[in-house]
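What follows is one structure encoded as structure tokens, with my remarks underneath.
Missing here: one protein chain of the complex. Every other protein chain is in place.
Chain lettering (A and B) follows the sequence in which the chains are written, and residue indices restart at 1 in each chain.
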């Protein structure tokens, strides 16, 4: 969903040729048994589309349910339950036309009202969805008021004109609204099922879904299975009959079991194993860009006992220059990550990498510059407290960076690890000089990153605040072309060195070569098993 | 038939300080006897020597290490499986860890922490656990009920939150690590000791002591506790390895050891994580020291048990 393309598309009625599910290439022989097995790192907390808030659950919900729009292998929008949509009133009103043959797994037709029900449910305080803010993010009329408990869920800016027509009213122009309908929160629900079973409606024996698959079984922290949904409108083009997921927390254990042939896809990989796997299994070890950035946030709070020297941008710059990102990316992570000198992920759609001076230097030059800046700042005697949550990767990166600072600038770093909840608490309360942080894009557009450094953002835990950045980001929302604003914000982030950018994520995983159709160019990592198929081993 | 050693315990004149080594009376005192028996036991003496060597390694290993425990050998980083193995030439006698830090220096420092944790855990268990269990078992009745139900509650309580609160209230430090270990280590010991005390208190030598008007605290300290020392010694040596591994959990939460410091538990865990990356030294060396420690402790514990068993003379 390249933003400019979207703008162009959204201007008129969008009619895309129907995209059929899996499309085997000529000459490929399908395997007898069409099963896709994969490993999950953690148990997803729920399969309720409106309650879901994390990636593992999203992957499964995307197979079980279908929203208005889907994504193809490149991340472009393709029709889902909606055949087409029309934007009007300057991108503030969207009218979706639903396909006639869309059906729930019990045979009921999928109607516009099912979407209205789902979206109201997501915003309703009684549902208490942790992702209710996503509905706010769509700027649907009254969404924020409903979430705050000030308006009735019925007043949400979405209505079923008739069974096949859904009209959405927004409070501000939002060219990428259709793209937001690919996420679970905006999926439809089958209201009679929820009424009949309450919270238990997601149990395998109760669930009614409208995607290519239905839930067959689910044992928490062990396994779940999905089977093909014969009622799905495109069922004849769905080749994989069955999906099996295995929850395996331990990464090494998971790798051993992959090698023993227990499943087809393994993600994530144990730290440091990617180079070896790439050598041993060149066809299976894959690394694709992933829209997340890893960085250390400086603490900008007033009154906290943050060393005075950190208020000096030159000191912050010296610290950032002294970090040898190539060592971190090539020698520690070794999984296809990219060194980062700015915040926004390099693969973000439409984002033009701004000219950040130190990105072009060699590390020797950066080190020299770091020392120059450091001396200019009076070579402060610095002791930093770096917080991170306990994990091998964070520990290794923190260890290496602290040594770089010690050797190049004489800075002592206290490495303060703790378990997740305490770490988050410290990060939020400001109990740090530097905090290990990471941010993943909610959608494929630079503002999902750059909004974070605005003064009021809830995850701006370093409390960086710059009036110009705030203005530029507000202006970008309605700008014809927001890219110059983004570049300017990145420039300010560099000048102020608001964070220490460290690396841009990649997703390294193992995929059995007999599984075809996996979208390797979808940077949001949204995959649809209905597009997969398994070829016979030669 | 119990009279022989019962008498030895009852007559305070011959043995004024049976519970402490403040004033070991030369000759036939229980403690001197025990020491003599312990030293005659070759396996036990051997275990003790190995234990002392381990302590020496942990305390003075840094003096001969070629690297510090936090220095990164940048030449190794990223190529650890190929070039990071043990080598005399580059001074990494035990190889390097996954971030290119000297494993010898880290093992020395890790052994130091882990030995301290093990010793503290065992001491707390031996002192608090033994006294608590002996009092509970000997006094019996309602006191016993209350004391044991307290132990039940403490065993069942979500211990992680105790540690988290310790961390919130106090700053992270090695002392807090010891507190964390100490808080949990004595519970099972108390139960085992109480069980033994229940049968001991019906023995003739205790009844004889009661009959001669010896006070309750005195009976517990001079008659019950010495007879428990065998089982206490064995269980204490069993506790040490679990306490050493338990440290990793405390450190995971953030209360214990923090980078760049390490511990045997953390090193073994790191080695196990890299099991498949062709770096066997990362698991091998820490595991060897852990293993040596356990064997030494076993023989020392076993020797202590033999030496302290009053029936064994």
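The definition used in the following text is that contacts are C-beta pairs under 8 Å (C-beta built on N, C-alpha and C of every residue); 3 or more make two chains touch, one makes a residue touch a chain.
Operating definition for what follows: contacts and distances are computed from a predicted model.
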Listed names "OppB protein", "ABC transporter ATP-binding protein", "Dissimilatory-type sulfite reductase subunit alpha" or "TonB-dependent receptor", matching UniProt entry of the absent chain: "OppB protein"
Chains on display which the left-out chain touches in the complete complex: A, B
Option from A:88, A:172, A:221 or A:455 whose C-beta touches the chain left out: A:221
Touch criterion as defined above, residue of A:87, A:180, A:247 or A:499 at the omitted chain: A:247
Of B:73, B:98, B:259 or B:302, the residue in touch with the unshown chain: B:302
In subunit A, positions touching the absent partner: 43, 45-48, 51, 53-54, 125-126, 128-130, 132-133, 136, 144, 147-149, 199-203, 219-223, 246-250, 252-253, 256-257, 259-260, 262, 419-422, 424-425, 428, 438-439, 457-459, 461
Where the unshown chain meets subunit B, residue by residue: 1-2, 140, 145, 148-149, 152-153, 155-158, 160-162, 164-165, 168, 187-188, 191-192, 194-196, 198-199, 202, 230-231, 234-235, 237-238, 241-242, 245, 268-269, 271-272, 275-276, 283, 287, 290-291, 294-295, 298, 302, 305-306, 309, 311-312
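Keep in mind that, in the parts below, only the chains that are shown with their structure count from here on.
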Inter-chain centre distance, subunit A versus subunit B - centres from mean C-alpha coordinates, in Å: 48
Subunit B contact footprint on subunit A (complex, rising order): 252, 255-256, 270-273, 276, 327, 330-332, 334, 390, 392, 395-396, 398-400, 402-403, 414-419, 422-423
Interface residues, subunit B side, partner subunit A - complex: 70-72, 74, 77-79, 81, 98-99, 101, 164, 167-168, 172, 251-254, 258-260, 270, 272-278
